[in-house]
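Missing here is one protein chain; the remaining ones are kept as they sit in the complex.
The block that comes next holds chain A.
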């Protein structure tokens, strides 16, 4: 953000052009600095100009440090600097100018030379100060020479602020810290206090040997111009860096040679698809007729030899009722093997919802001893049986037969501890009472009573 060497030299030479019309100097500034660099340059000028203004503004006295007369810029330099700062933003209202507050402060400062204050007021076109056009045609030296200090009265800061200050912020600052920033320029206190820098005593004499303690004002000014940056010295916060997230020992990757998971050749390609074909054909037959014992044995051995064959034998839940009706033993065999299948529920559902018959009951009864059946399934099946009995009213003979079957079935389930009577007590009891005329129902009722 600070100016480079070339820019500094340009500004410096412009400030020294006190014999040229101020207008020309400003025009040259505008031509040499592209818009985006002007702010930086003006900011440096503003800081230089404030070397004194700052001292008087501070509530605590900064003045003795700098010395009353220690101004880095000569009067002519200051005139030119103000002109440049003002003319940088010519098309806009003064209140938009970021440096207008600096100017107002200078214009109202009693310690600033009157010609300088008047010059600023002309620039700002305050009330009767309206001769800026003429003044800018003069050179800085001529303006100071022609200045008549007696004819001027100066406004209060408040008046100026009312006029221009509403919108004028306090300069380029982005946050509170910058508002309170102290300007970074600091006079080296090792320089003795009483020393008058304006006296020629310590200036470098051309051709002479430099004395100890002598210095060159130009050197100081260019040095400052070159190293000033925008923004001031503000209190700084300590911002501790967050600690690194701890490395847990499990974050480092301990590598374990994994099982070699390899691509697999599909050996079913063009393979003999007759796997289980005989079984499948037999089962298709078994959906319609009862199979002969030897045929049944073929199926049983084939299923026993190939544990997964049952999944490929073509019996779907939909076909299960037919198989149950014609070949209950085979159906039991298949269902037992399918017990781990995810589809077993579908098979059970098919079994429950098929018409009640001796065979279906046989299948269920044998299943209960062979595998562990889900409780809901058994309950549902029993409920289904009971309602089948009640619905078979037209055919008394058939009904009697069914009821006796159900009773025997239930007794067997209860004796084998397959069902918990408590779950079905009321339902079964009602059933027994309904059909108490049938001997087996009465027997079941007595069994229930003993268990109570």
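Everything below uses one rule, namely that contacts are C-beta pairs under 8 Å (C-beta built on N, C-alpha and C of every residue); 3 or more make two chains touch, one makes a residue touch a chain; residues count from 1.
Operating definition for what follows: contacts and distances are computed from a predicted model.
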Chain not present in the shown complex, as UniProt names it (candidates "Myotubularin phosphatase domain-containing protein", "CCR4-NOT transcription complex subunit 10", "Superoxide dismutase" or "Transmembrane channel-like protein"): "CCR4-NOT transcription complex subunit 10"
Contact with the hidden chain (one of A:256, A:355, A:372 or A:452): A:256
Among A:34, A:243 or A:293, the residue in touch with the chain that has been omitted: A:243
On chain A, residues whose C-beta touches the chain left out of the figure: 5, 8-9, 12-13, 16, 58, 60-62, 65, 175-177, 180, 182, 186-190, 216, 218-219, 222-223, 226-227, 233-273, 275, 277, 280-281, 284, 307-308, 311-314, 316, 318-319, 340-342
